[in-house]
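One structure follows; several queries about it will come next.
The complex appears here minus one protein chain, its other protein chains still in place.
For chain A:
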Amino acid sequence: MQSETSARQWDGTLSPNDFNSSVAALCERWKEVNDSLPQWLWVPFPVVGDSSCNAAGYLTMENVYHQNASEEVSHEESILGDEELSDDATLVQSCGKDDMHVYDYHIVYSFNFRVPVLYFRGYRLDGCPLKLEDIEKDLPAYSLKGLRESKWTFMTQEDHPYLRRPWYTLHPCGTSDWMKVLFGSNAANNQPRPLHYLSAWLSVVGQAVGLRIPLGLYKSQ
(Lines give C-alpha, C1' and ligand atoms only; values in the text may rest on other atoms or scores of the structure.)
Protein backbone atom coordinates (compact mmCIF):
# COMPACT_ATOMS: atom_id res chain seq x y z
CA MET A 1 0.00 0.00 0.00
CA GLN A 2 2.92 2.27 0.59
CA SER A 3 3.87 2.03 -3.02
CA GLU A 4 0.59 3.29 -4.40
CA THR A 5 1.04 6.63 -2.74
CA SER A 6 4.75 7.07 -2.54
CA ALA A 7 5.06 7.44 -6.30
CA ARG A 8 3.44 10.83 -6.17
CA GLN A 9 3.09 13.30 -3.39
CA TRP A 10 1.29 12.00 -0.32
CA ASP A 11 -2.23 13.48 -0.14
CA GLY A 12 -2.74 13.28 3.61
CA THR A 13 -5.15 10.33 3.52
CA LEU A 14 -5.02 6.85 4.96
CA SER A 15 -6.06 3.63 3.21
CA PRO A 16 -8.59 1.31 4.91
CA ASN A 17 -5.88 -1.27 5.54
CA ASP A 18 -3.53 1.29 7.00
CA PHE A 19 -6.35 2.53 9.19
CA ASN A 20 -6.73 -0.98 10.50
CA SER A 21 -3.10 -1.46 11.38
CA SER A 22 -3.12 2.04 12.79
CA VAL A 23 -5.97 1.12 15.11
CA ALA A 24 -4.26 -2.02 16.32
CA ALA A 25 -1.03 -0.13 16.95
CA LEU A 26 -2.81 2.63 18.84
CA CYS A 27 -4.67 0.19 21.11
CA GLU A 28 -1.42 -1.55 22.03
CA ARG A 29 0.53 1.61 22.62
CA TRP A 30 -2.33 3.17 24.58
CA LYS A 31 -2.26 0.35 27.11
CA GLU A 32 1.40 1.08 27.79
CA VAL A 33 1.23 4.84 28.11
CA ASN A 34 -2.26 5.62 29.35
CA ASP A 35 -2.63 6.27 33.04
CA SER A 36 -5.98 7.94 33.43
CA LEU A 37 -8.30 7.30 30.51
CA PRO A 38 -10.18 4.10 29.69
CA GLN A 39 -8.87 1.74 27.04
CA TRP A 40 -9.68 1.86 23.34
CA LEU A 41 -11.72 -1.08 22.11
CA TRP A 42 -12.39 -2.02 18.48
CA VAL A 43 -16.01 -2.87 17.70
CA PRO A 44 -16.20 -4.53 14.29
CA PHE A 45 -19.24 -4.15 12.08
CA PRO A 46 -18.67 -6.82 9.47
CA VAL A 47 -20.20 -5.95 6.14
CA VAL A 48 -22.34 -8.84 4.99
CA GLY A 49 -20.81 -10.40 1.91
CA ASP A 50 -17.68 -8.32 2.05
CA SER A 51 -14.98 -9.90 4.08
CA SER A 52 -12.28 -7.77 2.50
CA CYS A 53 -13.29 -4.65 4.31
CA ASN A 54 -12.21 -4.88 7.88
CA ALA A 55 -12.09 -1.13 8.41
CA ALA A 56 -15.87 -1.22 8.98
CA GLY A 57 -16.51 -0.67 12.65
CA TYR A 58 -15.38 1.82 15.21
CA LEU A 59 -12.76 2.27 17.84
CA THR A 60 -14.43 3.18 21.08
CA MET A 61 -13.39 4.74 24.34
CA GLU A 62 -16.36 5.08 26.64
CA ASN A 63 -17.17 6.38 30.10
CA VAL A 64 -14.76 9.28 30.28
CA TYR A 65 -15.99 11.24 33.27
CA HIS A 66 -15.95 14.96 33.46
CA GLN A 67 -16.66 16.71 36.73
CA ASN A 68 -18.82 19.62 35.89
CA ALA A 69 -18.25 22.45 38.31
CA SER A 70 -20.47 25.20 37.03
CA GLU A 71 -23.76 23.50 36.55
CA GLU A 72 -26.63 23.91 38.93
CA VAL A 73 -28.36 20.60 39.23
CA SER A 74 -32.04 21.13 39.53
CA HIS A 75 -33.87 18.70 41.71
CA GLU A 76 -37.36 18.91 40.39
CA GLU A 77 -40.34 17.78 42.29
CA SER A 78 -41.12 14.30 41.19
CA ILE A 79 -44.32 14.08 39.21
CA LEU A 80 -45.36 10.95 41.00
CA GLY A 81 -43.97 11.50 44.43
CA ASP A 82 -40.84 9.77 45.54
CA GLU A 83 -40.61 6.18 46.56
CA GLU A 84 -41.15 5.92 50.26
CA LEU A 85 -38.46 3.88 51.82
CA SER A 86 -38.58 2.20 55.14
CA ASP A 87 -35.77 -0.25 54.83
CA ASP A 88 -32.85 -0.20 57.22
CA ALA A 89 -30.58 -2.09 54.89
CA THR A 90 -30.72 0.44 52.09
CA LEU A 91 -28.04 3.07 52.15
CA VAL A 92 -29.63 6.47 51.71
CA GLN A 93 -27.38 8.62 49.59
CA SER A 94 -27.10 12.31 49.57
CA CYS A 95 -27.82 13.80 46.18
CA GLY A 96 -24.32 14.48 45.02
CA LYS A 97 -22.25 13.70 41.99
CA ASP A 98 -25.24 14.23 39.76
CA ASP A 99 -23.36 16.93 37.97
CA MET A 100 -20.95 14.45 36.46
CA HIS A 101 -20.82 14.34 32.68
CA VAL A 102 -19.89 11.18 30.81
CA TYR A 103 -18.28 11.21 27.37
CA ASP A 104 -17.96 8.50 24.77
CA TYR A 105 -15.52 8.80 21.87
CA HIS A 106 -15.60 6.77 18.68
CA ILE A 107 -13.08 6.81 15.86
CA VAL A 108 -14.63 5.83 12.56
CA TYR A 109 -12.95 5.45 9.18
CA SER A 110 -14.52 7.61 6.50
CA PHE A 111 -14.43 5.78 3.20
CA ASN A 112 -15.32 9.00 1.37
CA PHE A 113 -12.62 11.20 2.81
CA ARG A 114 -10.17 8.31 3.47
CA VAL A 115 -9.36 9.71 6.91
CA PRO A 116 -10.34 8.87 10.49
CA VAL A 117 -13.31 10.81 11.89
CA LEU A 118 -14.03 11.43 15.55
CA TYR A 119 -17.60 10.99 16.73
CA PHE A 120 -18.46 11.74 20.32
CA ARG A 121 -21.30 12.38 22.67
CA GLY A 122 -21.79 13.44 26.23
CA TYR A 123 -24.58 12.75 28.65
CA ARG A 124 -25.53 13.32 32.25
CA LEU A 125 -25.68 10.49 34.69
CA ASP A 126 -29.43 10.31 34.25
CA GLY A 127 -28.98 9.56 30.55
CA CYS A 128 -29.90 13.01 29.23
CA PRO A 129 -27.72 13.81 26.23
CA LEU A 130 -25.67 16.99 26.43
CA LYS A 131 -26.31 19.74 23.94
CA LEU A 132 -23.52 21.43 22.07
CA GLU A 133 -23.68 24.42 24.43
CA ASP A 134 -23.25 22.12 27.42
CA ILE A 135 -20.32 20.37 25.79
CA GLU A 136 -18.65 23.67 25.00
CA LYS A 137 -18.84 24.59 28.67
CA ASP A 138 -16.87 21.45 29.48
CA LEU A 139 -14.10 22.24 27.04
CA PRO A 140 -10.88 23.89 28.15
CA ALA A 141 -10.23 27.40 26.88
CA TYR A 142 -7.64 26.32 24.34
CA SER A 143 -10.13 23.96 22.69
CA LEU A 144 -12.76 26.65 22.39
CA LYS A 145 -10.23 29.04 20.96
CA GLY A 146 -9.21 26.45 18.39
CA LEU A 147 -12.78 25.69 17.46
CA ARG A 148 -13.57 29.34 16.96
CA GLU A 149 -10.48 30.29 15.05
CA SER A 150 -9.53 27.26 13.03
CA LYS A 151 -11.48 26.56 9.93
CA TRP A 152 -10.38 22.95 9.99
CA THR A 153 -12.03 21.75 13.13
CA PHE A 154 -15.59 22.41 13.90
CA MET A 155 -18.32 20.42 15.54
CA THR A 156 -21.51 19.35 13.89
CA GLN A 157 -24.18 16.85 14.69
CA GLU A 158 -24.45 13.98 12.26
CA ASP A 159 -25.66 10.43 12.17
CA HIS A 160 -23.19 8.00 13.59
CA PRO A 161 -22.48 5.76 10.59
CA TYR A 162 -22.93 2.53 12.56
CA LEU A 163 -25.25 3.45 15.41
CA ARG A 164 -27.51 5.53 13.15
CA ARG A 165 -28.16 8.10 15.81
CA PRO A 166 -27.04 11.70 15.83
CA TRP A 167 -23.65 12.14 17.46
CA TYR A 168 -21.34 15.10 17.45
CA THR A 169 -18.46 14.94 15.06
CA LEU A 170 -15.53 16.96 13.84
CA HIS A 171 -16.15 17.41 10.17
CA PRO A 172 -13.53 15.52 8.13
CA CYS A 173 -13.44 17.76 5.08
CA GLY A 174 -10.18 19.43 6.10
CA THR A 175 -8.46 16.47 7.73
CA SER A 176 -6.23 15.36 4.86
CA ASP A 177 -5.03 18.93 4.34
CA TRP A 178 -4.02 19.54 7.93
CA MET A 179 -2.49 16.09 8.17
CA LYS A 180 -0.16 17.09 5.35
CA VAL A 181 0.67 20.30 7.16
CA LEU A 182 1.25 18.36 10.37
CA PHE A 183 3.83 16.09 8.82
CA GLY A 184 5.45 19.00 7.04
CA SER A 185 8.04 18.73 4.34
CA ASN A 186 9.47 15.40 5.41
CA ALA A 187 6.15 13.79 4.57
CA ALA A 188 5.89 15.35 1.15
CA ASN A 189 6.98 12.15 -0.47
CA ASN A 190 6.75 9.64 2.29
CA GLN A 191 3.59 8.51 3.89
CA PRO A 192 3.95 8.37 7.69
CA ARG A 193 3.75 5.04 9.45
CA PRO A 194 0.17 4.10 10.39
CA LEU A 195 0.59 4.55 14.14
CA HIS A 196 2.20 7.93 13.61
CA TYR A 197 -0.74 8.93 11.49
CA LEU A 198 -3.37 8.08 14.09
CA SER A 199 -1.38 9.52 17.01
CA ALA A 200 -0.76 12.75 15.15
CA TRP A 201 -4.39 12.93 14.12
CA LEU A 202 -5.47 12.27 17.71
CA SER A 203 -3.25 15.07 18.96
CA VAL A 204 -5.25 17.56 16.90
CA VAL A 205 -8.79 16.25 17.36
CA GLY A 206 -8.10 15.40 21.01
CA GLN A 207 -7.18 19.00 21.62
CA ALA A 208 -10.32 20.17 19.85
CA VAL A 209 -12.61 18.12 22.08
CA GLY A 210 -10.64 18.52 25.29
CA LEU A 211 -9.33 14.97 25.44
CA ARG A 212 -5.98 14.78 27.20
CA ILE A 213 -3.83 12.44 25.18
CA PRO A 214 -1.07 10.82 27.26
CA LEU A 215 2.26 12.35 26.32
CA GLY A 216 3.85 8.93 26.24
CA LEU A 217 2.08 8.32 22.95
CA TYR A 218 4.48 10.73 21.30
CA LYS A 219 7.69 9.62 22.93
CA SER A 220 9.98 7.65 20.67
CA GLN A 221 8.49 4.24 20.17
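Assume a residue touches a chain if its C-beta (ideal position, glycine included) is under 8 Å from a C-beta of that chain, and two chains touch if they have at least 3 such contacts; residues count from 1.
Everything below uses one rule, namely that contacts and distances are computed from a predicted model.
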{"item": "Record-based protein name (UniProt) of the chain missing from this complex, from \"Adenosine deaminase\", \"Signal peptidase complex catalytic subunit SEC11\", \"Ubiquitin-like modifier-activating enzyme ATG7\" or \"small monomeric GTPase\"", "value": "\"Ubiquitin-like modifier-activating enzyme ATG7\""}
{"item": "Touch criterion as defined above, residue of A:A24, A:L144 or A:L163 at the omitted chain", "value": "A:L163"}
{"item": "Residue numbers in chain A that touch the chain omitted from display", "value": "34, 38-39, 41, 62-63, 65, 78-80, 82-83, 85, 87-91, 93, 97, 100, 121, 123, 125-129, 131, 151, 154, 156-158, 163, 165-166, 171, 173-174"}
